[in-house]
Structure formats: C-alpha cells, structure tokens
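Missing here is one protein chain; the remaining ones are kept as they sit in the complex.
Entry: chain A
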Amino acid sequence: MSVVTRRHEELHETIEDELPDAILDFDEHHNAPAVVANPSRVDDVVRILKQNGYNHLSSVSAVEYDNRYESVYHLRRITDDREDFDEINVVAPADPDEPAVETVSDVFKGANWHEREAYDLMGIRYDNHPDMRRILLPETWKGHPLRDEYDVDQPQYTTLEAHANPIEERYEVENDAALDTMFLNIGPHHPATHGVLHLKTVLDGEVVVDVDPDIGYLHRCEEYLCERLDYKYQIMPYPDRWDYVSAGMLNEMAYARCIEDLAEIDVPEYAQVIRVLAQELSRIAAHMLAVGTFALDIYGELNVIFMYAFKDREIVQEMLEDLSGQRLMFNYLRLGGVAYDLPEPRDEWFGKIRGFLDDLPGKMDEYRSLLEGNELLRKRAEGTGILEPETAKEYGCTGPVLRGSGVGYDVREVDPYGYYDELDWDVVTYDGCDNLSRVLVRLGEVEESARLVEQCVDILESWDGDREIQSRVPRSITPPAETENYTAVEGAKGELGIHIVSDGTEKPHRFKIRSPCFSNLAVFSELAEGEYLADMIATLGSLDLVFGEVDR
C-alpha cells in the first residue's frame, strides 16, 4: 500500500471520527478521492484537511446537476518532499432551488474570490462569506449564466451607477483621518494594468491604503463556450486565448492533459518530446515578456531591458511559428499528440534553436546585470511587494509568484506529466519574497527551460524510431458519464488546472478553468496596501498578470 493510499484511509477515519455529521459520503473522482460534505459544515471538513497537510486550495468549481448544485473544492498538498504530493476533493452538494454552501474563505483566504466566481456564474450562495459580490459580471447582471435555465436573450442593463465605489464611502465616513484620503480609479485603461484591470485605489498621499481589483472586463465566457464544444477538435483552439501572450502551448497542454487523463488516451513518446519542446519554448517567450513588462512598469519608458527581452522573445516566437504555423494562437496540440511533425528542413530548425540556446547564457548575464546590477532598480524592487510564503499558500498563489517566496511548488515536478519525468532540470526558487525575487525566478526558469529544450532537441535529433505524432484516437471522445477530473499543468504563470465533468456525451458538462493569474491577483491587495503608489504598480508588474487568463 502506497503512502498516499494509506494516508487516505487514515484521513477517512479521522474525518469520520471528528466530524461524524459533516460527512455525507465518500466518492472517487478520476484524479483523487472525494469527500462529500454537508454543505453547512464544509468549512469544518476543509479545515480538518488543511490541518492534515492539504495546504493548497487549487480551485472552487460549481457544477449544476438535475437534482442539485455541487461546489467542488480541489485541495493539494504542497511540501518539500515530492513523494508526498497528494490531492483530495471535497464536494458540497447544495439545494437545487436555493443553493447555499458554507464559505471556506475563513479557512483559505484564496477561496474568497473563487467562491465569488462560483456565485457569479452559477448562483451558489456562500453563507458567511465576507464579500458576496459578483466578480466577473457587473453588479446589476440578471441571472447566473452557467445555469441551464439562464436566458441568454434577456436584456441586461449596466448603469454607470453600478460602478459607484463602495470603498470611497467607507473611507469617508469611518474617521476623520480617512477624510484625507483620495480615491483613485486606476484602469481599466491605464498603461500599467497590462490589459483591462480596474484597481479601485484609496490613497493617503502617495501611500496605498486600500485597493480592490475589479476584474471581468475581458470575460469572454470561455467556460461557457467550452461546454458547448466537442472534446476532440473544437475545444483545442480556445486555450490559446486564455494566457494569450505566447503561453498558448502551455494552456493547450492543460486541456490535453485533463481530457487525455479522463478518456485514457495515450500519447506516443515522439509526440511527447515535441510537446515538451513546444511548451518550454512557450514558457521562455512568456517569461521574457514578463521580465520586459516588469521593467516597463518600473521605468515607465521604452527602456533597454524591455527592448532586449522583446527581441529575444521574438526569436522564440519565430521558432514557434515555424513549428505550428501561428504566432500566438498556435492550436498545435491534438488529443493523443500534436498536429504536425517538426518543420522541414529539420536540421535548419534545430540549428536555429541551438543558435538561440548558445547565445542565451550571455544574454542572461546581461539581463542579470541590468536587473540585479542596477542600484536604483534594486532600490525599487528589493523589499517591496513582500509576499510571505504563508500568505502565498493561503491565497493559492502558484508559479513564479510562489517560487519567488521560496516555496518550490512546480506541477511539473510534483505531479509529472508528459515527458518531464525523463528529463533533467531543477525548480528555481528565491526566498526574497519581493518583486525582484519574482523576476529573478523567471530569469532562472528561462535557463531551466533552455536546458529542457536542449535535451528535447538532442532526443529529437537522434530519434531513429517511428515518428508517430498522434496515437489512434476514437472518432468521438465520450468519457463515461458522471466522472470528473481535475488536473493541472505548470503554465507560464503557475498551476493552470482544468476541471471537467462528463455527462457521457462528447461535450463536457462542466468545464472549469483554474487560472493561476486569478489566484495571484487575489493576493494583490495584501501586497499593495501600505506600499507607495509606484511600488504598487511595480508589484502588479511582478505578478505578471494576463487578463485573458484572469477573466477567461
């Protein structure tokens, strides 16, 4: 019996002993066992699980069934020991007429936003939630769009008053000192928000007193769309549109992993190597952009770091274009493999990659000297935007943001997929917990990605077996009814997870995207409050948010 299985049995007993009335049932999801909890006691169940080491709440997903709503919590265990990785799901079934579930936001602060999203899109109320507002849609929206009964044709009105600010009033009446504060709308159109983020900011002089990120300006109903498309071909182009700045391959892998796992589709080894190659090139491009835009946020001008990073990204972008025929919306992965074999002539393409990899160490030195060697930049980036590891875990931060706080959680390492297990690479962590650390993590990861790319190129160059790029996949993919699966991959920004609930047809019943940027943004107000306005902007840049992924 493995460690994990034994732990599950022990947990089983612990929960039943301590909370006999909170447990309704035990269930088995495709990725992990599930605890079916009494909706009014679900916080206790999650708390027990947290005490037993499940310290990372990946996502909260709301699912509608004929006779009930379900609120599904995906918990993970992050420790230093890779063997110790484990998942567990908690399911809280709710009444079909008046769905209500007890909030777990007092157990995991990160649940706050996830529950708001579930409320917004599916209409499940979370009792005792500190801030039960809509999150993606405007406050005046009628209905909950992911419900079956939702009428897409009904007119919706969003008035300007809907955006009147609640914080302003709170700050103006609370006490006299607060009268000196100024309310400032940063965004949705602002040079530093990297897209369409609206920060409702209260400033005391230059110091940020309160900030409330307002998202949803780029909500394109990705989940809704995916639920109406078939697994085999139609969904695959959509992941490219989540994190759209060149991280498309990683997003596609997130979907491919989840459905291949659920429908038990094998991927030929050759295709797996190509997938890793494509993903890591994508990651290099995405991190280059992140480093460049961070510099842009601190400089506010077209500075050399930004230009150099963009130039290097362009080289990678061209390789990806050669591979997939597209610059950003790759649509390159297929279930059971990839769409095309490597571009011909292969040697020329490999030569291009090798040329880039040879130049990379010199370039990385230059980036390091530009970022670390610049006294003024260090003054700005060091010790600002402090994210303690405990806070980061509490909010479900992942990716370079978490690794910049010294926690070495990388899905590729703890929960390996594809070909990563066969390759040699390291997880990069810095424990400065500040803006500079997060950027240095990304620089380090570019180097690690380059190592992976090099190994993939070596393997592919000396490949003498069958070049099978796709396995035989059934004409229509129909995972068994009532099965569900949550898997994640390491996207450019962190744990990019997909939760698919199947109803036995060739379209998903529920398609939930766990976006790393969403959770990384949720922690933002903790980072920004008490900082100077300029540092808040720098912190926003160091979180590396892409709003296609936050809003979906």
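The rule is simple: contacts are C-beta pairs under 8 Å (C-beta built on N, C-alpha and C of every residue); 3 or more make two chains touch, one makes a residue touch a chain; residues count from 1.
The working rule: contacts and distances are computed from a predicted model.
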* To do: Quick one: find the hidden chain's UniProt protein name among "Cytochrome bd-I ubiquinol oxidase subunit 1 apoprotein", "Rhodopsin", "NADH-quinone oxidoreductase subunit H" or "Pyridoxal 5'-phosphate synthase subunit PdxT".
  => "NADH-quinone oxidoreductase subunit H"
* Asked: In the full complex, which of A:P191, A:G325, A:P480 or A:G504 touches the chain missing from this view?
  -> A:P191
* To do: Have a look at A:D240, A:D261, A:D297 or A:D434 and name the one touching the chain we're not showing.
  => A:D297
* Considering the whole complex, which of A:L146, A:C433 or A:I537 touches the chain not shown? -> A:I537
* Asked: Residues of chain A in contact with the chain that isn't shown?
  -> 182, 184, 190-192, 203, 206, 295-304, 306-308, 311, 374, 376-377, 379-380, 532-535, 537
